[in-house]
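A single protein chain has been omitted from the complex, and every remaining protein chain is retained in its original position.
Then we have chain A:
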Amino acid sequence: MTDLGVKNRAAPLAQSEPTGAAFAPVSPVDIEARGVTKRFGETPVFSDVSFRLARGEAVALVGANGTGKSTLLRCLMGLIPATDGSVHLLGQQTDRSKASVLRQLRANVGLVSQKHNLVPRLSVLSNVVHGLLGTYPGLRHWSHTLAPPPSRAAALHALERVGLAHFAGRRADRLSGGQSQRVAIARAIVGAPKVLFADEPCASLDPSAGEDVMELFFRLARDEGVTVVFTSHNVTHALKYGDRVLGLAQGRMRLDATAASLSAQDLRGLYD
């Protein structure tokens, strides 16, 4: 971190270990990575990544292409296993949890991806109802036509919050990029998650739509007090929306600092 001219303000690995860090979390820890290493075959992606994220923190994960931001995000969600180290999500170690436990854990998680990842041939409302499948598995949540009234109401409410309730019956592939991403946000928040992950949520949008999506996403996240981890190449977004910034470079965690203590120039160092 010193090579980037940024103070090392890494959060401690365990709450009981006082380190004197400026922002050692006092609220519950939602995500904890301990020495996480990921390799694909013999190809290393990143090594020995450790950090803790407290409840309600918004954390930007930055770094150049190929540094493993998206891979790290997937490791944190337990979608792919870490090669080494451990990840605790909402108090459970993901790599040691049974599939059923992991699914229950993920019912408290929402994901917004760069490509929106809506099911194109289905209606907007069905796509949002799918966000409840973690909590209510089974046939009744496969489509909005089968969904019980409370689930339909929850999905419509989520669409209202992103300003798209009037598009509930429209097919998802008839939406603009910005509208699709707002529906993806509605799907992510409909289950009232405790943790939201966003993988370059505005990378496929024009600057104006991207700004709108980021504003909306973080307004909703802060309203609910959820923990947010998002990846971004946009240093302005990282500093504006993140309470804290984690930076990956050369396969290592090179930066862990509060957004307030950083400048755009500091982050650009990660891309050199």
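Basically, a residue touches a chain if its C-beta (ideal position, glycine included) is under 8 Å from a C-beta of that chain, and two chains touch if they have at least 3 such contacts; residues count from 1.
Please note the rule applied: contacts and distances are computed from a predicted model.
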Protein that the absent chain corresponds to, by UniProt name, given "Phosphonate ABC transporter, permease protein PhnE", "Sarcosine oxidase subunit alpha", "CoA-transferase subunit beta" or "cysteine desulfurase": "Phosphonate ABC transporter, permease protein PhnE"
Residue of A:58, A:87 or A:188 touching the missing chain in the full complex: A:188
Chain not shown: contacting residue from A:55, A:103, A:170 or A:252: A:103
From A:131, A:178 or A:210, residue that would touch the chain that is not displayed: A:131
For chain A, the residues touching the chain missing from this view: 77, 79, 102-111, 113, 115, 117-122, 126, 130-131, 133-135, 137-139, 141-142, 184, 187-188, 191, 193, 197
